[in-house]
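The structure under discussion is supplied below as structure tokens; questions concerning it will follow.
With one protein chain withheld, the remaining protein chains of the complex are depicted in position.
Each chain carries a letter (A and B) given by its place in the written order, and its residues are counted from 1.
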Amino acid sequence: MNSVIEEITKKYEPVIGLEVHAQLKTNTKLFCSCKNEFGGEPNANTCPICLGLPGVLPVLNKTALDYAIKASLALNCTVNPKSKFDRKQYFYPDLPKGYQISQYDQPLASNGFVDLPDGSKVRINRLHMEEDAGKLVHAGAERLHGSAYSLVDLNRAGTPLTEIVTEPDIRTAEQARLYVQELRLILIYCGVCDGNLEEGSMRCDVNISLRPQGTEKFGTRAEIKNVNSFRSIQRAIEYEIERQAEILDEGGEVVQETRLWEENRGCTITMRTKEEANDYRYFPEPDLLPINISSEKIQNIQEELPLLPSKKREIYSQEYKLNEEESFIFVEDLERGSYFDECIKLSNNPKKVAAWVNGPVAAYLKEQRLSYFDTKLSPERLSEVLKLIDDGIVSDSSAKKDLIPDIFTSDLSPIELCDKKGLKQITDESAISGEVEAIVNQFPDQFSELKSGKDKMKSFFVGQAMKRFKGKASPALINKILDKLITK
Amino acid sequence: MNKDLHLKKATEIAELVNSKKITATEVTKYFLSRAEKLNTKINAFNFLTPELAIEQAQNIDKQIQDGKTFILAGVPIGIKDNLNVKGIKTTCSSQILKNYVSPYESTVTSKLWEAGAICIGKTNLDEFAMGSSTEHSAFAPTKNPWDLQTVPGGSSGGSAAAVASRMVPIALGSDTGGSIRQPAALCGIVGMKPTYGLVSRYGLVAFASSLDQVGPLATNVEDASLLLSVISGHDEKDSTSLEAKYEHISAQADLKGLKIGLIREFASNGKGINQEISNSINSSLQLFKELGAEVKEVSMPLISEHCLDVYYVIAPSEASSNLARYDGVRFGYRDTEATGLLSMYKKTRATGFGSEVVRRIMIGTYALSSGYYDAYYKKAQQVRKLISDEFEKTFKEVDVLLTPTSPLTAFPFGDKLNDPLSMYLCDIATIPANLAGLPAISVNCGFDSSNLPIGLQLMSGQQKDQKLLQIAKAFEEALRKNNSQVSAKLPELIGKVN
Partner (left out) sequence: MSISKDELVDVANLARLGLPEDSLDKYTSELDSILNYVQRLSGVDTSNVDPLIHSESEDYTPLRLDEQNNLNEVQAFRDDFLDNAPQTEGHFFKVPKIGD
């Protein structure tokens, strides 16, 4: 938290709520069978239904509903057995029918929460489904105003969204950012949204007001739109806290309005005031019947839910004893995390697996720009390597140094690779023990010192032995033999 | 034989074509030529589709040569111009869609073409189906074949007039508050609104989604039934579509013991119902009684007092939303003089929509706007629930309800054009079925002193469509036997062509 904000929050408490629109990654749109994909040729993925031609009707996409239910459950919401669609009406060229099919007073799900990694909890007020609008290109100018005309592309029109609305539980810009990051991860884990903020797969509106510390009553809020990166969430909120505090300090009143975050200028500007607010004239969508969701369906989807980020963090730290950084990486980097999870099933040494995955494996893949499941080093193969190390057949350092890149590329098994490269350690105890005895006899004075408890001498003998075996003997084995000789 | 093809039923034409006594192409050319001549007088069609019709007919003929048969083999049909047929215009009789060519096919029309029907043209309507006289067509009004000085009713006035003048034996309409039944009554034919959800709405340009239903118009109950059997059935493109399918009736119902409910508040000259219509309804009731039916008076105070209020909140509310897509961006008319987006929207919509559509969008926008929603829209939906309950209760006592379809016979052009409320009152007897999603049918039951047709409406419980048509058929038969002069009557101008 910067010092200015710190100073302000001694006096005022920010009250923040977020509305996040997340695109559901279905094959087709919410109410028609057009491909759910945009960015290509304008209006290529449109049909009479999503263009809103006269006479067409919507039919709900089953997968979109399933995804929305899945997201609801992952956010600990109650999925309402009965909900309905409504029409939200306004005119804009990117909204073909002149209304958006959304859910107004009976949303799909309500009353959930998200546990954040910092230990705080943000309650979810509701989650509902709605269709997205198309996109406008403003010709002849950088921005909307001043352009000579606009061009309409409806590829995105009708694609499925869920809108997730929090209670006004958030108190700091960092917490808001954390919430969106966690929400993003949850949706990605559920496989319902690709979580790409830059491309607009998740879009965020912020409601924010200030109240004097220690008071209950909410202040007048402003809604900030167009906040579409983790960085801008934090920046926009901090800007807005400063702006509102300044008004309040001067004895003024915050105006209830919708403001736009201007990323380039780093400020929010008035978009429309309460008086100019749209009268959306919501009413129940007559072309769709209510959505009924059986408890069996809810249970089935509940059972399909993957392990969610917060639970995963708990397992990594408490069960596997990974440190915070390791755990963070495996939770954030989904592919690396699931590779690790596969490896861990074949090993009983999570710390060692983590060190390997985050160390040599991650480094090699990053350098080669390869993904975790795309090389010959499958989780099974990595576990074979780790077993060779455990069994003393190859040393950890030599495996890290000499088996790469072959374990990623070669058709030979790890043990064959060790053979071929001469990395195998001598593990025949009798062969080693004869040589160690010879060394002990060669240095009787040093051995007596060791026997009398001077442990430092142990490394001297191990070093001597390693020299004889040109590094191929297992240090662990040499130690074991020395111990036997000492106690003899 | 060719000479009086237009006097044949659709079922008879299909039989002739299937048995290769006549080709679909011959039938098509016959009706096309008839429609071309008559349409100049009646304006039932916004446009004819001769190329499509001949292509379809030749295709059917080829398949029939190969031994196939079709339910509607070679039967010409008029399609209300708010149903999408791929590759041809869907105008909704609105300036805003004047040149709009549909790039896709409605479910109902694709079922028709599969069943061997031939598209003769798109029929006129009140703009976006909002109206009861077809005077609100942005192009030109349709005339009633019985009297060219009077309206054919609406909004499916084009379809009703086309069938009444035998330009086609059958037509499709849509019914949101009586738009099939009221013009059928005013034009002396059969028109039916099926149970909500029995027929797919995919491809029907939406007016009020929770009330709209596509249905048949025909010269007789059997043809209406056959047409309904073709277009009904579950459609996965319509989320409100029922699993049920309608089966064509094979016989009329035995009316012995049938309990007919007469709504007390609609009877005895109430609700502005014209005396001659009341008289005609009473003789029809007599006929029902003679066939063994029991007539029972029922009281339905909510329906008779509040159906218009509920309808004129719900229908405009849904319409205001459904018509938001006509914004000049992707299709249809755009005012090209506007330099900014906001003025483009406003000018496009103000000049593209006619005054009745504007009125309804305004009412609906108001009823849904913040601060008014509870008092108007929500309240209306609550009263709608009570109305639906009132029907449910009544149908425990009676099998069908009988009312006049319209309180008036065909009225002169301009009569109600400047008084929206009096126009709305035309729908008082038809609206309740839409509010409760019930099937309802209008059949001709006589004529007034000006030789204008009178329609009788029968309503039944949800998904009792088949029973309803069987009862209607029994009545139709009884009327034919009882008063063949009335039932055989045709508009005069019919004989003047072909």
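Here, a contact is a pair of C-beta atoms (placed from the backbone, for glycine too) under 8 Å apart; a residue touches a chain by one contact, two chains touch by 3 or more.
Computed from a prediction, not measured in an experiment: that's the story for all the values here.
Checked against the full complex, the candidates B:Q56, B:S210, B:S304 or B:Q466 give a single residue touching the omitted chain, namely B:S210.
The hidden chain makes contact, of the residues B:N18, B:Q182, B:S200 or B:T365, with B:T365. Only one residue in the set A:K35, A:R243, A:K400 or A:K421 touches the chain that does not appear here, and it is A:K35. The hidden chain makes contact, of the residues B:R264, B:K378, B:K467 or B:K489, with B:K378. Residues of chain A in touch with the missing chain: 26-28, 32-35, 41-48, 51, 53, 59-65, 84-85, 91, 93, 136-139, 144-145, 147-154, 279, 281, 284, 286, 288-292.
Looking at chain B, the residues touching the absent chain are 100-101, 103-104, 195-197, 210, 236, 239-240, 242-243, 302, 305-306, 308-310, 312-313, 320, 324, 327-334, 336, 338-347, 349-350, 353, 358-359, 361-363, 365-366, 369, 375-376, 378-386, 388, 420-421, 424, 435-437, 462-463.
Keep in mind that, in the parts below, only the chains that are shown with their structure count from here on.
Of all the residues in chain A, the ones that touch chain B in their complex are 48, 51-60, 87, 89, 91, 93, 96-99, 150, 152, 154, 279, 281-283, 286-289.
Interface residues of chain B, counted against chain A in their complex, comprise 82-84, 90, 92, 97, 100, 102-104, 106, 201-206, 208-210, 236-240, 317-318, 320-321, 323-327, 329-331, 341, 345, 365, 368-370, 373, 377.
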